[in-house]
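Complex shown without one protein chain; remaining protein chains in place.
Order of writing sets the chain letters: A and B. Residues in each chain are counted from 1.
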Amino acid sequence: MGNPNVGKSVIFNRLTGIKVIISNYPGTTVEFLEGSIIIEGKKMKIVDAPGTYSLIPSDKAGEAAVNLLLKEKTDLIINVVDSTNLGRNLYLTLQLRELFIPLILDLNMVDVAREQGIEIDIPALSKELKVSVVSTVAISGEGIRELRKAAAEILKRDEK
Amino acid sequence: MSLVELAIGMGAQIVKLKGGFGMQRHLISLGIVPGKIIHKITSQPMGGPIVIEIEGARIAVGRGIARRVIVKRIS
Partner (left out) sequence: MRIRFEPRIEAAIKDIQKKSNLPRWKILLALEGDERFKKKIPEKIWQEAISLVEKDHKEPIELTMLKARFGQAGAIANRVQKVHHRHPTFLEKLGDITVKPLIGLPIAVIILMGVFKFFITAAGFITDKIMTPFFEGPYDVFIHFLVEGTFPKGFIHDMLIGTPGAGYLESFGVLTTGIFVPIGIVLPAVLIFYIILTLLEDVGYLPRLAILVDTIFHRIGLHGYSIIPVILSFGCNVPGVMATRILTSDKQRFMMLTLLGISIPCTAQTAVILRVIGPFGLGWVILIYLILMTIFVTTGSILNRALKGTAPEIAIEIPPYRLPRISNLMMKTGLRIKQFLLEAIPWVFVGIILVNTLHTLGITVYLSRISGPLMGRWLGLPEEAIYPLIIGFLRKDVATGLLTPLLNKNIMNFYQAMVAVTILVIYFPCAATFVVFLKELGIKGTIKSTFIMLVVAFGIGGLLHLIFSLFAL
């Protein structure tokens, strides 16, 4: 989940195996990708939801993303955020946190943020939101391993 | 003064957003929030959209919407 244009699909490609299919979410004509991801040996379904600025959708894409989240049983949300525009992206994060579904905050495009002179104190952010935070550069694949590790930890902790 | 009258290249602070709740929600979610500092980058001729810069991000809004974004100039 995340705002449009933050690199969700690129991260999705990095995480999923080869098998990626396009499926139209029933009811709307917004396409989104479903794929599979292996975590701790367990095969799980992962979905690249369309971009939305808030849980209250202002367009069809947003509606599809929200319906997907609320209707299907979701074990973990990977909230991809554009690090160059943290303030605006956190709006959706705060809403997602209220849902009590385990959440990982993925600060993507940190390379672009660094270029723009933006430095983000990740431990502080994690403490503020009480959510695990990783930083990635989806295009080059930097940080994807940490993202997988963080996902595995949360899902394991969840099973206990 | 609204975004339309603001001269290109000028900095300004957003005072308030006129118009319906739906439109305000969309603008706020784009980052156009009262109190924020913006710069006007360009506007398309013949009533075309207006492009502004907020905190590094560039946003383009239609002329009608731009008329309802009230700003005051800053140095």
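Simple rule for what comes next: a residue touches a chain if its C-beta (ideal position, glycine included) is under 8 Å from a C-beta of that chain, and two chains touch if they have at least 3 such contacts.
From a predicted model like this one, the values you see are computed outputs, not experimental measurements.
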Touching the unshown chain, chain B contributes residues 21, 24-28, 30-31, 33-34, 41-42, 44-49, 51, 57-65
Identify the residues of chain A touching the omitted chain, counting contacts across the whole complex. 4-5, 9-10, 13, 20, 22, 29-31, 33, 54-56, 59-60, 84, 86-91, 93-95, 97-100, 112, 115-122, 124-125, 128-130, 139
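Just so it is clear, only the chains that are shown with their structure count from here on.
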Using mean CA coordinates as chain centres, what's the chain A-chain B distance in Å? 29
Write out the stretch or stretches of chain A touching chain B in their complex. 53-54, 56, 58, 84-85, 87-88, 91, 116
For the complex, give me every residue of chain B touching chain A. 22, 25-26, 29-31, 55-57
